[in-house]
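All protein chains but one are shown in place.
Note that the chains are named A and B in the order they appear, and that numbering of residues resets to 1 at the start of each chain.
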Amino acid sequence: MRLGVAMVALSSLAWACNHAKRPAELPPVAKNQLRSVADFSVIADEEERSRALFLEASRVFLHPRCANCHPSGDVPLQGMDMRPHEPPVTRGPEGFGEVGMECGGCHQDRNLELARVPGAPSWHLAPREMGWVGKSPREICEQLKDPKRNGGKTLAQIVEHNMHDPLVAWGWRPGHDREPVPGTQQDFGALVAAWVETGAHCPTDGGKP
Amino acid sequence: MSERFVVPRRAFLRGLNLAIGGLALGIVFPAEAQKPPSEPAKPPAPATPSGSQAADEPGLRPNVFVHVAPDGTVTIVCHRSEMGQGIRSSLPVLIADELGAQMSRVKIVQADGDKAYGDQNTDGSNSIRGIHENMRKMGAAARMMLVAAAAKRWKVRPEDCVAKDHAVTHVPTGRSLGFGELALEAAKEKVPDPKDVVLRPWSELPNVGKDLPLLDGPAYVTGQAVFGADVKLPGMLTAVIARPPVVGGKVVRFDAKRALAVPGVRHVVEMPTPEPPWRFQPWGGIAVVADHTWAAMRGRAALDVTWDHGPNATYDSDRYREQLSKSVSVPGQVARKLGDVEAALKSAARIVEAEYHVPHLPHLPMEPPVAVAHVQGDRCEIWAPTQNPQAAQTEVGRALGIEPEKVRVHVTFLGGGFGRKSKPDFCAEAALLSKKLGVPVRVQFTRADDVRHDYVNTVSVNRLTAGLDANGRVTAWRHRTAFPSIASTFAESERPGYDDLQQGVLDLALAVPNVSAEIGDARSHTRIGWLRSVYNIFQAFSIGSFIDEIAQAKNADPLDVWLELIGPPRQLSLADLGIERLKNYGQPLDKHPVDAGRLRNVIERVARAARWDRRKQEGRALGLAAHRSFLSYTAVVASAVKRPDGKIWIDEMWMAFDAGTIVNADRVRSQLEGSAIFGMSLALFGGITMKGGAIEQDNFRGGGRIVRIREAPRRIHVDVVESTALPGGVGEPGVPPVAPAIANAVFALTGKRVRELPLVKSVEV
Partner (left out) sequence: MSIVVRVNGKEHRLDVDPEMPLLWVLRDVLGLTGTKYGCGEALCGACTVHLDGRVVRSCVTPISRAAGKEVTTIEGLSPDGSHPLQKAWVELGVPQCGFCQAGQIMTAAALLKKHPNPTDEQIDSSMAGNLCRCGTYGRIREAIKKAAGGAR
């Protein structure tokens, strides 16, 4: 029985992959919104639900507002087209830039509307091992769970970080005319928490939000 | 306002006793004396930096440029604006050397705007090349008077005396008197008539041609140099202006309530709307005037303005490019003709043809335009980083409805000019506001204002066609060019004028029997100005790229093709060029010929320096280009490499430069180094685009991006040709060949031919 459900789930996932779409039962969602955790109750299998929850959350992880500062190389990115940061900066030894070009030399703890410089407390780059650019949701998921690549965080700490971190929060209040990440930080935190509660399963290869 | 400001207009050198009435001295920059670094820097800008030297100070003052004080101090006026070319470290040296002064005892004072100095427009790379002789005469006149006074005192023949090392010496006896000791007596001597002034041979000018110290270096590195925005007057307010986004637009209505609510904002003022032609008029718009810059900026951001964008609201630079393309696809007005180019093209074994596009280009001086004005009664005083203080007098006078002579313009240091600060629109804005508000007003352009309200360099399309015979020799050369002219800013204009083609088209030395240059239609829809090297930028890019394309078509070495096309060393007459006249940057052709030998020479020298002939064995991708402009000759080789990230980097550049006689070797080299970077910026990144008539860029990003230190070549080698020819220009002629050399290097590296700037649109740089 369990095997049967899993097979159905797998085949529906495969369908989702092939058609780059959600399983038919999830309600549609606007580009600037996130599905709520409740929307996922239609997926009966917990493991599959967990995967689907992560895929939904990865709409935030992979959004340029977030991914631009989770580059896989040493240079942060800018804009929806994810071009290299101008002026040219590199992560430096601690992710806070090089001497003379430190993140905090320009970025304040809040957005500057007139100068158009985005800001939030402790503005800096995610460590290289937390790079998301060019990675699949599955790869991001695995690295998120790996204490060696997530700054030694427990899953609970990851939930907390995503739900309350002020730098993460910037994604929803990017200032000027920047497009925010979808939904709210609360929605997002809830998705991550639900993902953890459902076993923190990672999407399969090719799984896309 | 001082009485001595009113200067009777007289002939330049003959008005020598203008002395009392005439010397309108400008700001004495705090570090104008070359103080040793150990001497404490003086406090920042005085509240009112005006002339500190009284014109009636005793001593010898044979003309408005030179004063010799009884204590031996020689004061020399620099009447051209300092904008990075090092003019204050160069031009006065000509006077001092003619005089025989020691530079350590020379004080340099910046001139206000005043016709007594002759033309002060610091533009067209003209300061040394245009007025070196006059400047030397100023020093020589003073020298002759000092010698006459000494000879009189010693009762000897003046011919037996020499002026050297700040003293006059009677050669037969060795007696000597310092300049200071002679100053008062010399002042009683008759000022020599200009035609009687005898110049020393160039070779006897001790400092000329040397590496001279950077006069203002200490002031720059301590923050003491006074730039336009550094002038602060008591009671001064600062204005930031919302100008119409489209040229010819105007305010329909505005709501100042929110702007006035910003703390520090005092006034919101509607500026007069200009009528075409635009000339140097302010743009109009709404000024927010505040206690300080920040409040003015915030106030402007809070303004609510509705604009009528006017007749240029449909201007789209991409679509316009297609129009220019059409212009050069049909025959135009012939400006240069040798032989029969059409027949030669018909009978050619092979045709090479290409079209090149260079967009509008921004000036982007590091210091955005800024001016301080104080209007009192029917007089006005201006402090501004202007390249042309007399144009500022005229424009401010026009705006206020007063005589230009009633406008006193103090020239501050310029944080870059590049042609933008020849236009005094920002001075007139400050004057209008000061008049209206009755207090001194500073108008500060933000960077966005600078970019959006620039006098952009014009946009162009050039179509070049060459006919090659069976042996690969070029038998026909046709150059069709279309670009809105600068003249369109001053009057109606449908196409470039004949003289506009002097910049690289009419004066191109070609050993080709059939040549034509044709002018295509091009109406302007924006405000065109001149940018460092002006039309030469796109003419050199087109010609320099095209010669490389001919080499490619012939499978020949570009160096050989350049030399073959230029032909043997010779000076070309108008007939040789196939043209009716050549403006020649204001100089007669007999003094400054079109010299194929000098162009060849710089090409050959730069090729040697860059090891051009070994480039293939050494696996280097080099590009070559050369150009004559401003009566000087420049050749450039650029080296292109691929960085590990796949981006192309111009890692090294060689320049050979012949400007004839030079004054300050170090500043000439620095101008060339700077030209390389300036040329790189426009080649790689520069490009102003317009949609709906408005400029899309607004800062140092996108088309406003300029080269940063990381993108700068590791080495720029500058080889200055030693020459006794008359001086040519220095500030601009280094720029034009840079872009084609880079594009040709990119071709050598990648095999991709890029025919439009900036390169970043076509390749990863």
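Everything below uses one rule, namely that contacts are C-beta pairs under 8 Å (C-beta built on N, C-alpha and C of every residue); 3 or more make two chains touch, one makes a residue touch a chain.
A quick note: this is a predicted structure, and the numbers were derived from the prediction, not measured.
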| item | value |
| --- | --- |
| Identified contact with the non-displayed chain, of A:Glu46, A:Glu86, A:Glu129 or A:Glu179 | A:Glu86 |
| Touch with the omitted chain, as defined above, among B:Pro201, B:Gly223 or B:Pro588 | B:Gly223 |
| Among B:Gln281, B:Ser422 or B:Thr446, residue touching the chain not depicted | B:Thr446 |
| Sites on subunit A contacted by the missing partner chain, in the whole complex | 86-90, 98-102, 104-106, 108-109, 112, 114-117 |
| Interface residues of subunit B (partner: the chain not displayed) | 37-41, 44-45, 82-86, 213-214, 216-227, 229-230, 232, 238, 263-264, 292-295, 297, 364-368, 413-418, 444, 446-447, 666-667, 670-671, 673-678, 680-681, 699-701, 706-710, 712-716 |
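In the analysis below, only the chains that are shown with their structure count from here on.
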| item | value |
| --- | --- |
| For the subunit A and subunit B complex, residues of the former touching the latter | 86-88, 113-114 |
| For the subunit B and subunit A complex, residues of the former touching the latter | 297-298, 301, 701, 705, 708, 710 |
